[in-house]
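Yeah, one chain of the complex is gone here, protein chain that is, but the others are all in their spots.
Lettered A and B in written order, each chain numbered from 1.
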Amino acid sequence: MSASLKDSFAKTLLGFASSLSVLVIFFIFYFLLKESSLALSQIGGSRFFSDSTWAPELNLAEGQFGLLEMIVATVAVATLALFIAAPIGWFTAVYIHFFCKGAFRIFLHRVTEIVAGLPSVVLGLWGLVVLVPVLLNLRAPGLSVLAGAIVLAIMIIPTIVVSTVSAYQNLNSELTLTSKGLGIGKARFILEIATPLASRGISTGFVLALARAMGETMVVVMVCGNVVQMPESMLDPVRTLTGNIALEMGYAYGSHQSALFLSGFLLLLSVLTVFIAGRLFLKTQEEQFR
Amino acid sequence: MSFRSENILKGLSFISALFFCGIFFLILSTLIYQSGALSFEFLTTVSSEAGRAGGILEVINSSFLILAICLGVSVPLSIATAVFLAVFSEKNPLVHNVISTALDTLAATPSIVFGLFGYSFFVIYLGFGFSILAGGLTLAFMVLPFLIRIFEEGISENYRQFKLAGASLGLSRTAQVRRIILPLSTNTISAGLVLGIGRALSETAALLFTSGYLLRMPESVMDSGRSMSVHIFDLAMNVPGGNQNAYRTAVVLVIALIVINLTSTFLTRRVLGAKT
Partner (left out) sequence: MSGQLRLRKDFSNNESSLTKVSDCSERPGSVCASLKAKNLSLHYGDFKAYDNVNIEIEPCKITALVGPSGCGKTSFLNSVNRLVDLIPGSKLRGELSFGNTDILSPSCDLIELRRKIGMVFQRPAPFPFSIKKNFHIPLKEHGISKSSVRDERMEQSLKDVGLWDEVKNRLKQSACNLSGGQQQRLCIARTLSLKPELLLMDEPCSALDPVSSEKIEQLILSLRDNYTVLMVTHNLAQAKRISDNLLVCWVKDGTGCLIETGKTSEIFFAPAEKLTKEYLQGVRG
């Protein structure tokens, strides 16, 4: 076989392998929609938003299929987690990048990596056994929006730290020298020069972290209490979309199961929306900057 | 004034870093403290009383099988994709955009959605049932985007460095990949492998309804099998009095992951060291 023929053969073969990752995305959408179709035809799309709560019954007319409370819970837990994690993550990254040297810096990097790699089920276990009893002192049952948000925050801090540090690292290294040459203090340099210039990378980290928190399952199932209700305070127990799927898929069938698939599809869409919205926002921001 | 604000910023950021480390050690020490005495027998005996007593031998077995299937499928696929992107279609922005978008989407997809997909496609549609095979394949597609990104970075760096020399000697792209690029990318590949192992071992949600809960020694990949992470979840949530063994399993899992993480940083450092 001639060399160029070998090359085009290899290219075709590898191209097929590569197309698989594109194909999987379509497969995911296709299979989620296919499984949701039963619920859409038997229950109807509007009831997922008009029904007051989630209480599936075999008798579809008696059951309640409202997802609103769980959507609100998902957003509430994830957003609160981001609010807790963002300052800690940003400050830690600032410390790592601007103030810390030598062994402690390597140590901090290592800790960040290890926390990033901790299984969410282990964090959930910790939350369940350590954190929830502490929150129980504030108000029963302890399993709550706040518990979920705190554990999720621990989970997403590494994401924020890593992306913030790399955003600062990507800045032109001459910037520091120029600023020093102009006699600009370190604090002013960090707050008024480095951070605005790195804002794109830093916000990307926040968006990634938010998407990760929204899609997380194990932590919220273990520490949020799984009560289907509209949260009125941070100490209320709630059930999120992901938690609902994890709890009910085990025994659901028929249109109930199909409804779970539909909620999974909605979850996927909303996580991807956060992603795309974040990207678009960053793009326009970048254009303005130019 | 400038010095004062610098000190405030430095102080605040130091407290944050310390707080973050503190939480990490709090988690670690709780795990170790709560698990009580952890003996080697825990790894070598099977469980009893729904996991409350005994060890986790069958769980470790299932985890390994799931991991093997996951990596056996995802590693060759992602190397192929990475080579395709870095070497064979480096000039084609359309191919890069399409695959890149697909990979970003895959990477952003929540693991529970992968679980739903795996259930619908592997368990039901392909008829694998709740099985280690279905769980491993689901995980394979989940880790795919991360592996491809790592491999592509290493492979395109090597290709960029040696493509002119290779091409000027009349080496075809296939020859360059086989004889130069892949042999030079072994470190990248092992780093990716380690990342894949870490991700696959940590995953729970995608396995709940693909490889299932069954606490039994798996006889084949068509059997349902419980991974370590699922075991922790089940003991903590569904088995009263299962907390201690949940903690013990968590300690085993975390130690394994930390060892893997250290191996990976060691390998990455070697990769970076070789380049400079």
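By definition in this document, a residue touches a chain if its C-beta (ideal position, glycine included) is under 8 Å from a C-beta of that chain, and two chains touch if they have at least 3 such contacts.
Remember, predicted model here, so these are calculated numbers, not experimental data.
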| field | Touching residue (missing chain; options B:31, B:67, B:113 or B:171) | value | B:171
| Residue, one of B:180, B:193, B:207 or B:254, that touches the chain absent here | B:180
| query | Tell me, which residues in chain A touch the chain that this view leaves out? | reply | 2-4
| said: Touching residues of chain B against the unshown chain: what are they? | reply: 90-91, 162-172, 175, 179-180, 183-184, 274
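As a working rule, only the chains that are shown with their structure count from here on.
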| request: Starting from the mean Cα coordinates of chain A and chain B, work out the distance between those two points in Å. | output: 17
| request: Would you mind writing out the residues of chain B in touch with chain A in their complex? | output: 2-3, 5-6, 8-10, 12-17, 19-21, 23-24, 26-27, 30-31, 34, 76-77, 80-81, 83-85, 88-89, 95, 98-99, 102-106, 108-117, 119-121, 125, 141, 144-145, 148, 172-175, 177, 198, 201-205, 208-209, 229-230, 232-233, 236-237, 243, 246-247, 250, 253-254, 257-258, 260-261, 265
| task | In the complex, go through chain A and note every residue touching chain B. | result | 3-4, 6-7, 10-11, 13-15, 17-18, 20-22, 24-25, 27-28, 31-32, 34-35, 87-88, 91-92, 94-96, 98-100, 108, 110-115, 117-126, 128-130, 154, 157, 161, 185-188, 190-191, 211, 214-218, 221-222, 242, 245-246, 249-250, 260-261, 264, 267-268, 271-272, 275
